[in-house]
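What follows is a short report on a single structure.
Every protein chain except one is present and positioned as in the full complex.
== chain A ==
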Amino acid sequence: MVSKRLRTSAILSRVAISLAAVCCLASAQDIYDTIYNDIGSLPCVRLLNATGFVGCQSMGAASGVLYRADTLEDIKQFASDGGLGNQYTVVIPYWLLSSSNVDILKSSKRLAAILAVVNGTDPAHAVAARPAAIISPDTTCPNCEFGLYANTPKQYQWNPTGSGLLFEQFDFPIYALNTMDIRNTMSYASVMQAVNRNRDKGYRDYPLKSLQFHSFMWGAQDTGACLRKGWCTPVGGASVWSTPSTNISYTDEKPIVVITAAMDSRSLFHDLTLGVETSVAGMVTVLAVAEALSRSTIPLDTMSKHIVYTLFTGEAWGFSGSQRFVQDITSTPIQCEKPPTSGSGCAYPFYSDLEFQRLNPANIEAILEVGQIAGMGGAGGSPTLYAHVDNIQESASTALLNQIVQIGANGSTTVPPDPNAGNPVQAANSDGVKRGLPPSSSMSFLKSRGNIPTVVLTDFQKQMSALTNHDQDDSWNTPNTVNLIQQAASVISKTAWLQAQGVSDSAAMTPAQTEAIASIQVDAGLVQDLLECLSFNYSCPLVDRYLNVTASPTPPARLPHYSGTLYSQSQPFPIFAWSFLANMTSVKNTTSPTPRVTGCSSMPAIVQCGPKEYCVGDQCLVSLTRYHDAYGTGLAMNSNSEYYIKDASKPVWTESTWDPIGLRMFDVTSPGSQIAELMTGLALTLVSSGVVWYSRRFLKKTLKED
């Protein structure tokens, strides 16, 4: 009877066990979610160059109890508080992230990691709390070691207040918090809730909220060593060049006018790199120039000079994009040893495209570059633009400089010049100081041939914006910025047009030319749209018209302007620039008698473009717009598709590879209670052993007679 009962219960238990097993397996993720709160991660990562590395890394998984420090006093208090425990994650506002403050935090010997709040809703992190004096985290002369004046004894320092934070080495994780989207806002909110709770408990009353970071970087030593081990990838991406002259050739001996800007930027936290001041405004200007010039009633491809637009990627990394472009066009013709199995370009030496051989560097007759132009560097609404020229071969650029200043003074009909503001375009050396060119892509061209007339247009005369390569370059005065960009685009488009027509004096123009130049108007609405699209909203109607981005289940909004690593990341801005320029420089209405074929993207089964046509924004068009590989010219790819250092004196920036990185938040108990838990477990086991031993003896004795 007993056995039957037991057997029934055995079967019942077995069913229960199977059910329990299924439940347990299903709930494993729930348990993880109950314990851990994964926080959106915006990491600082490790980058390597020819001589070493910069950025952040931690050997193991660093974890520390959240600690809040809002001021320098708080940081000092943290360092001096002897009553604190072992490891802490300190939450500080971004502007307190400086070498000296990091040293104070490290001196406490209990710093596990830093969370830097770039933007937050807490009053201590709000825009209003930002200090008036902003300090650029770049060096005092960004990229100058790769610039035109690298060998000049006393180079002018364009960024004198630069702290060089981007070039520091941190052996602990640093992550950012930024309320820039829903996910990151939630992360910020949960971290703040946790850190405030810890603070209310005096950081002593356990359980406390702790944060763990995974930030192990594989790349070590320098680029040479890590490339050999395969632990890093070149920093870079795709540059874009485009010309309305679809028939341009190396031997046509027609001069070339280059209009250029940079497309990428850098900052400590690559996911936050925006670079509106550093690159976006310049890129918008070039795109607006292309649009304005496309309206010319005299077709651009019939002019006496070619116009070539170039937008370079990798400029933040030692002018990698422009230097590679110049290096490639000056090594024409390319000896392709191994043609690609499919498509264009060359398999070895690797080139994704070879059309650049149609550009003859000897024909370049003028370079018009747009540098920092967003007016964010405390320009205070002053709409003045400064035209910089090289001071070594200054005479080569004098005529071009004068032309730009004159066109600026004449103003444009869309921007009535403010009589109080003086001339909207000034020669940067008008104060009598010859500083030369600020760090710019033009330097790459001038390094190969110094006598090309070159003008770089910026919003500063003596000093770069303090927001240069800063993570907090996320607020600007839109009307002011749009006005500056429009002004710059207007001056550059007219100068380029006059240059291309070969007209040095606007008074000597024919009636047709006068009419044509009047048709070149920069569209302020387009400038504003481009600025908005390329900074905060990649899914805007303008981009969507070209790339149908809203068809994605998660339409992108703010995208990082860090170039990324070569051939491994999508290049949203080069892709858009390519599409936009292809559209603007394509054979347009004036020369093409028939309307364009549309529907190649919306109805691909019915409408197919011709063999030499591209489908851009649902239209088939012919255009000479190409991508160009952009990565450090010190690097090269061997026949096994591996990168190596070819010339360590040139830029060789690489980014370390890493294990999946992230951070999670959880409760921790005090060390004391952990030991108590272990002791209880051990005691229970020992007591049980004793009871078992005693029971056995007792039973043996009692049941002995059996």
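Criterion: contacts are C-beta pairs under 8 Å (C-beta built on N, C-alpha and C of every residue); 3 or more make two chains touch, one makes a residue touch a chain; residues count from 1.
Following the convention adopted for this analysis, contacts and distances are computed from a predicted model.
Chemist: Which listed name, "Eukaryotic translation initiation factor 3 subunit H", "DNA-directed RNA polymerase subunit", "Gamma secretase complex protein" or "H-sco1", is the one UniProt assigns to the chain that has been left out?
Modeler: Options "Eukaryotic translation initiation factor 3 subunit H", "DNA-directed RNA polymerase subunit", "Gamma secretase complex protein" or "H-sco1" narrow down to "Gamma secretase complex protein" for the missing chain.
Chemist: Where the complex has a chain not shown, which of A:Thr251, A:Asn640 or A:Thr702 is the residue touching it?
Modeler: If we include the chain that is not displayed, A:Thr702 is the one touching it.
Chemist: I'm checking contacts with the chain that's been left out. Which of A:Ser63, A:Asn184 or A:Ser442 qualifies?
Modeler: Considering the complete complex, A:Ser63 is the one touching the chain left out.
Chemist: If the missing chain were put back, which residues of chain A would it touch?
Modeler: 2-3, 5-10, 13-14, 16-17, 20-21, 24-25, 27-28, 31-32, 34-36, 61, 63, 206-207, 210, 212, 664, 666-671, 673-682, 684-685, 688-689, 691-693, 695-696, 699, 702-703, 705-706
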